[in-house]
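One protein chain is absent from this view; the other protein chains keep their places.
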Amino acid sequence: MSIKRIDAGARMSGAVIHGNTVYLAGQVGEGATVTDQCKDALGEVDRLLAAAGSDKSKILQTLIYLSDISDFAEMNAAWEAWVDPANTPARATSEAKLAAPKYKVEFIVTAAI
Amino acid sequence: MSIKRIDAGARMSGAVIHGNTVYLAGQVGEGATVTDQCKDALGEVDRLLAAAGSDKSKILQTLIYLSDISDFAEMNAAWEAWVDPANTPARATSEAKLAAPKYKVEFIVTAAI
Partner (left out) sequence: MSIKRIDAGARMSGAVIHGNTVYLAGQVGEGATVTDQCKDALGEVDRLLAAAGSDKSKILQTLIYLSDISDFAEMNAAWEAWVDPANTPARATSEAKLAAPKYKVEFIVTAAI
């Protein structure tokens, strides 16, 4: 099967398509609050999925990292405002410090095309 | 390829089938000990795999989160009592706090159908 890379850089690509599956790089967002960062990061997920010929109704799996697990409820509210409620992915959330201290949440998405 | 969702909810689905691959939501279990929680969570993995037309002999990859990495040996004993020893997946284990403090272990499973 073919491999196609989107937003390819020397360290990583924004997304990699293999056959009918697309793997996205972990997406973080800017903003002072968990809600703002979720909106920004999930907007970037939308953009990368569109570039791959997919959309949020076709997400298969999402791993979510929170730098503070006590933000779980706030992240879930932002997630549920965004996700297609009729087509939700398998999901797993855990606490993990992220690449820079300012980042509160990261979404790692695998989707169908 | 078709997408089929099992135990679909507005936040996440229990499992998502894409072609010949099934992605399970992270599974936690009830119980006072790591062993009990592993048994409960892996029983749920069995149930979801069966609903997807798969079983534990077809697991491709498993990510394991432990809230305390010092439970590694106890988790491994429960894992080895459960997994098909002739058909083991690629696996990675790390320490991570989980969605609720009571949870000690979580299994994130990808399997073939």
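Per-chain residue numbering starts at 1, and chain names A and B are given in the order in which the chains are listed.
Operating definition for what follows: a residue touches a chain if its C-beta (ideal position, glycine included) is under 8 Å from a C-beta of that chain, and two chains touch if they have at least 3 such contacts.
In this text the structure is predicted, and so the values were computed from the model without any measurement.
For the chain left out of this panel, the touching residue among B:Leu48, B:Val83 or B:Ala99 is B:Val83. Mapped onto chain B, the footprint of the missing chain covers residues 20-21, 58, 60-63, 69, 72, 76, 79-80, 83, 85-96, 110, 112.
If you put the missing chain back, the residues of chain A touching it would be 1, 3, 5, 8-16, 18-19, 23-26, 63, 65, 96-99, 106, 108, 110.
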